[in-house]
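My structure is below; once you've seen it, I'll send some questions.
Here the complex is missing one protein chain, while the rest keep their positions.
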Amino acid sequence: MTLSRLDIARQFAEKHGLDLLAPLVIGGNYVPATEHHGVVYVSGQVPRVGTTVTALGRVGEAVSLEQAQAAAEVCALRVLAILEQQFGLERIAKVLKLNVFTQSAAHFTQQSEVADAASNLLAAVLGHDSGPHARTSVGVYQLPKNAAVELDATVALR
Amino acid sequence: MTLSRLDIARQFAEKHGLDLLAPLVIGGNYVPATEHHGVVYVSGQVPRVGTTVTALGRVGEAVSLEQAQAAAEVCALRVLAILEQQFGLERIAKVLKLNVFTQSAAHFTQQSEVADAASNLLAAVLGHDSGPHARTSVGVYQLPKNAAVELDATVALR
Partner (left out) sequence: MTLSRLDIARQFAEKHGLDLLAPLVIGGNYVPATEHHGVVYVSGQVPRVGTTVTALGRVGEAVSLEQAQAAAEVCALRVLAILEQQFGLERIAKVLKLNVFTQSAAHFTQQSEVADAASNLLAAVLGHDSGPHARTSVGVYQLPKNAAVELDATVALR
C-alpha cells in the first residue's frame, strides 16, 4: 500500500505531538497563506505545538543544534498543515523556495544544518519531484515569541 | 461618498508628514519595484520621511514598541506610495507577502506586534479582499541607516 503525503506527514507530526488538521492560530493581522495563479506564499512559522513554542532562545547557547533541527521540523510541518488545510498536499507541484531564520548565538554558524532538518522533512513527505527547493538560511538576532527557528515557503500548485 | 484607496492612504500619510506623491529617493543602484506578469516586487523600505529616518536604533532599547509601530506604518505607506506612483493603488488585487525586519534588542520578542501596525494599515487602505497577506516577521541585528524597521512586499495586480 502506498502512503499518501498526508500519511507520511502525520507520521512526522505525531513524533512532535502536532495535529496537522487542527485549526491554525495566527498571532497577528495576516493570513496563513495567499495564492495567486497557482503560487502559494506561506507565512513565517515558528515551532508552535498547540500554544507552546517548542524551542526558545539562541541556537548555540540555550538551544542545541539537535533541538533546533527538531524545531525546524515542527515549522516545516506547520507549513504542510497550512497547505493541507487550504489546498491539499497532493496539489503541491513543487516547493519553490524555503527561507529559514535561526535565532543564533554570536558564533553559531550551522544555520544550514538547522535548515536541512526542514528540507529533509519536505523531501520525505513530498518526494523527489516536488520536495527539492531553493533555500536561503540566515542567522537572526531575535524571532517572535523568542522562537529558536522560523521559516516560510513559496510553493507551486498543480 | 466613498473614499478611494488613495484618499485613505493619504489620511494615514498626513499623520506622519509623508507625501505619497513626492518622488521617492532610492539609496542605491536598484529600483523601487519590478513587475512581471502582474506580480510586483517592492524593495525594502525604511521609515524615511523626506530625508529623515523617523525611528533609529534597536526596538526594545532606543525605540519603544509604539515608536516601532509608527515606523512600520511609514514603511507600509512608502510601499503604497511606490505602488500608487508606478501602477495606481486601485490596481492592487492582493498583497501576497509582507516581510518585516525589526532591528531588535537582544530580548525583544514582539516583532509580530511591530508588523501588525503595517498589516493593519494595509488592511485599512486596501480592504478585506485585497489587504490580507501572508507575512514573515524577524528580528535583525542592524538595518540600513540604523533604521528601526524595514519591510518589503510582493503584490498582485489586476
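All chains are identified by letter, namely A and B, in their written order; residue positions are counted from 1 within each chain.
Convention: a residue touches a chain if its C-beta (ideal position, glycine included) is under 8 Å from a C-beta of that chain, and two chains touch if they have at least 3 such contacts.
All figures in this text were calculated on a predicted structure; none of them were measured in a lab.
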Selected residue (touches chain absent from view) among B:T2, B:N29 or B:T51: B:N29
Residues of chain A in contact with the chain not shown: 37-39, 93-98, 102, 104-113, 115-116, 119-120, 123, 132-141, 154, 156
Contact set of chain B toward the excluded chain (per top definition): 27-34, 36-37, 41-44, 99, 101, 103, 140-146, 150, 152
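The definition used in the following text is that only the chains that are shown with their structure count from here on.
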Whole-Å separation of chain centres (CA-atom averages), chain A against chain B: 25
